[in-house]
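Heads up, one of the protein chains got dropped from this complex, but the rest are sitting where they should.
As written, the chains take the letters A, B and C, and residue 1 is the first residue of each chain.
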Amino acid sequence: MQTLIQNLIASGAFGKNPPRDLVAAIVVFVMSLVVFLAIALPFAGIVTWVERRVWARIQSRVGPNRVGPQGFLQWLADGVKIVCKEDIVPDEADARLFKLAPFLVMLAFTLPWAVMPFSSSLILADLNVGILYMTAVTALTVVGVLMAGWASNNKWSLIGGVRSAAQIVSYEIPAGLSIFPVVLMTGTLSMQGIIRGQGWAPQHWFLFANPFTFVAANILYMSSLAEANRTPFDLPEAESELVAGFATEYSGWRYACFSMAEWGNLFIIGAIITTLFLGGWQFPHVTNNVVAMNVLELITFSVKVLFLVFLSMWIRATLPRVRIDQLMTACWKYFVPISFVNMIGTAVWVAIWPDGNVAMGYIMFAGAIALGAIFIQRVIYYLRRSQMEVYLNPTI
Amino acid sequence: MLAQVIFYALAALTVGSAALVAFSRNIVYSTFALLGALMGVVGIYILLAADFVAMVQLLVYVGGILVLTIFAVMLTAGIADVKVSNRTVGTGPAIVVAGVAAIVMLYAVMRTQWHQAAAFTPAPTTYAIGNAFLGDYVLPFEVASLVLLAALIGAIVISSHEVRE
Amino acid sequence: MSTLRTEEMTLNMGPQHPSTHGVLRFVVRADGEVMREAIPDVGYLHRSIEKIAEKVGYRGFMPYTDRVDYVCAMFTNQGWGMVCEKLAGIEVPKRGEYCRVIAAEFNRIASHLLSVGAMAMDIGAMTPFAHVIREREMINDLIEELCGARLTFNYMRIGGVAWDLPPGWREKALKYLDHFDPILEEYNALISWNKIYIERLANVGVITPADAINYNLVGPNLRACGIKWDIRKDIPYSVYPEFEFEVPVGNGQWGKLGDSMDRYVVRIREMAESSKILRQALEKIPPGAVLAKVVRNFKPPAGECQIRVESGRGDMGWYLVSDGTGYPWRVHVRTGSFAAMGIIQKLSAGLMIADLVTLIASLDVIAPEIDR
Partner (left out) sequence: MEALQILERVKNRFGDRVLEISEKKPDPFAVIDPNAIVEVGRFMNEDPELAMDCLSNESGVDYKDRVEVVYHLFSYQHRHGAVLKVKLPRDNPSVATLEGVWKSANWMEREIFDLLGVNFEGHSDMRRILMPEDWIGHPLRKDFVEPPEYHGISTVRESPIVRLDTKKK
């Protein structure tokens, strides 16, 4: 190994500064590994636990609370269990593609983390085309899903795969179009550049910059849920119709790959929307200490993303699933045209107010607060109504 | 040196996958092999510091066209069985055509005076591409858009006709 | 373009499928997502209960009737009791009838709750199921206190019911009803008026009134087609004439008359009506015995008769032939689910696969009731 590296250095493979470039390459590799192992995997695991707890609360159950404090280590236990399970490849399946598919899905799940803007300095690679990269690599998922669906040699899986393909391809269009208003306003595709275009205060977020971006943010969130196969768009794995869709025949760690990618994608969705519309890691400049600032920014970013993740759990626990024709109708007849209007509207808006309209920001923020207040009032109303202490069985 | 290694690896990936597309008897394998070919091209674009084009290639070809191709293949009769295969037809004429094409291309390659570009520093290309589209090349760009629009309207007309039937 | 032809796919749905409500099987011929036909294949839960009846005698058969429809076993109990009483001419004491009605109506609510929850689950929402099970558990608690069992009750006897209401039970039941009525409103807010639910259910599986009668659909499925027909009102039995209640019918408010949404809404409304009946019954329940004097070795005279009970799944017909011995000569149960399954093949053409799932759920079929 050492001789190989020395030979490579000697041959000039690392440019003019061999040791520095080599170190840089190794650092990037190790950092990718660390980010993946230390953030992505545990995050996907912990989200399963959070989801089960949130779900249980909404359904007036308890949820997993045995392993560790409040059941926090449940995800580890589940992970160990699922890895120990037998990895079954059905006899009639196409073994090569069947085994390859989870890797593709994992690849699509891993790649976006390279441009994840955790804070002003905590980013692996601030790519010049960051947001484009993010949407492009997440599109790889669908190839894996289709491959899994076909290779399982199960008709239900095939239907799940085909549904997934139709769904993801369709919803990529409104999702992509909803990114453009922000790109129009900032003139950059870089994640950090977009975040720097916004302020820390809500009225400076692109979410409230103008009515078009507000609509675009909502469309992007819904389309992302559809791309990530989340309820109400979880048709590819609809339990009640297709059993588990493309993942029916998978077991053990291969199945874990699929579910991990699904839950990890929640974070990626949240990160995209936080970056584009919610001001990313922006935090008021309270200290000159760079480390402290970065920690505060990391916390800000995570809180925003986790709120969006929580929102998707809430949606999943509340809403039923739509039908495939309704899904397509929603995309092609509503989301796509509205996205186009958003794009043109934002272009006009930018032409009129090149530096943005702060008054609009305040108005829209106030409106959003009012909407939120009404919503919370409804929630509290129903919570009050369902408060009850009726235990009829004397043994309980 | 490293760049060369990477280039040849990517080229091998692209050509190998393309060969698999052509020679695989299983139509589904052919389709999935396209993924390798397209990804290889993405890698070559990145190697050429064409970041924007690489991403668009990934987004459009892998995320869009490849998936559409797979989708179309999945609608083929008998696809629910994994042992699907397609016959080779017209081997003789194909060899003749391919041979002629190969000769022409080889001739062109030999005759061309290749010149090596000077070393360049990678720089963002997005702005340049955008300016080119809406500056020097605005006419071809708009014409291409018009063609696409016509194709879209045509597709809608055809499909609505089908539905009415 | 006419030469373009897509391949039909034959799918096997069930018997182990999460949304076939037990063990049903469908052979689905589908063109993509659209079904050409779904052919039901039943019998996976066939236990020949009718044959068992011929071997175990009149009294011994009562626990077996629970297994005909374990989701609302009170009605099968009541049906068997009633058909024997009708043949033998036994008069059930007034309090016994009231106990029967109370137990049965509680069971009807539990059955409809399960139907609504399972339907929500089939459409893809998990939360309503957990909520309805919570209410159903409370009803099960009440019934458990009444008869000691939570699922297969075996509460009724030929000539009445096994036990009187326990002390304090009446107050508990009323307390539960006070809790239940607003909860029903909550379900409506959570499920019924949800846009996605309405979109998924409206205009799906439309049954015309003529078809409903011709295919012998019964109960909520029949009422959803706009036919105001309830055995409790129209061929009154037990003490139902003494209560005031409405018969909810479908009105096609969200789509066409007789679609899945109508069937769903009829069930929701019936729960409110059952609650009304229960309040009246708990108020008016007279004192007295609950079980008529029936000889231990029960032998009805030779002959035959049929009765119809309005169970959770609708009109349940019990046909009994006696030869005068201690063992029934022939028992036949005509159940609501059996008839409802017969119409699925007709309805399924042109629906989507996802709709088949909601269609089964909206017809509220229970596998053991089909197969018996």
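Things to note:
As a working rule, a contact is a pair of C-beta atoms (placed from the backbone, for glycine too) under 8 Å apart; a residue touches a chain by one contact, two chains touch by 3 or more.
Note that the structure is a prediction, hence the values are computed from the model and not measured.
Remark: the absent chain touches shown chains C in the intact complex. Within the full complex, the residue among C:Tyr58, C:Phe129 or C:Tyr215 touching the omitted chain is C:Tyr215.
Interface residues of chain C facing the missing partner chain: 42-43, 46, 48, 50-51, 86-87, 211, 213-216, 227, 229, 234-235, 303-306, 308, 315, 317, 319, 321, 329-330, 332, 334, 338-339, 341-343, 346, 371-372.
Simple rule for what comes next: only the chains that are shown with their structure count from here on.
Put simply, the chain farthest from chain C by mean CA position is B.
Put simply, the chain closest to the centre of the protein, by Cα centroids, is A.
The distance from the centre of chain A to the centre of chain B, each centre being the mean of the chain's C-alpha atoms, comes to 29 Å. Centre-to-centre separation of chain A and chain C, using mean CA positions: 44 Å.
Chain centres here are Cα averages; for chain B and chain C they lie 60 Å apart. Of all residues in chain A, those that touch two or more other chains are 155.
Each of the following residues of chain B touches two or more other chains: 75, 79-80.
Chain A makes touch with chain B in their complex at residues 8, 11-14, 92-94, 97, 127-129, 132-133, 135-137, 139-140, 142-143, 146-147, 150-151, 153, 155, 158, 161-162, 165-166, 168-169, 172, 176, 189.
Per the touch definition, chain C reaches chain A in the complex via residues 9, 11, 17-19, 33, 120-127, 130-131, 134, 138, 141-142, 144-145, 172, 175-176, 179, 182-183, 185-186, 189-190, 194, 196-197, 199-200, 352-355, 357.
Residues 55, 58-61, 155-156, 159, 163, 231-232, 234-235, 238-241, 243, 317-326, 382, 385-386, 388, 390-394, 396 of chain A touch chain C in their complex.
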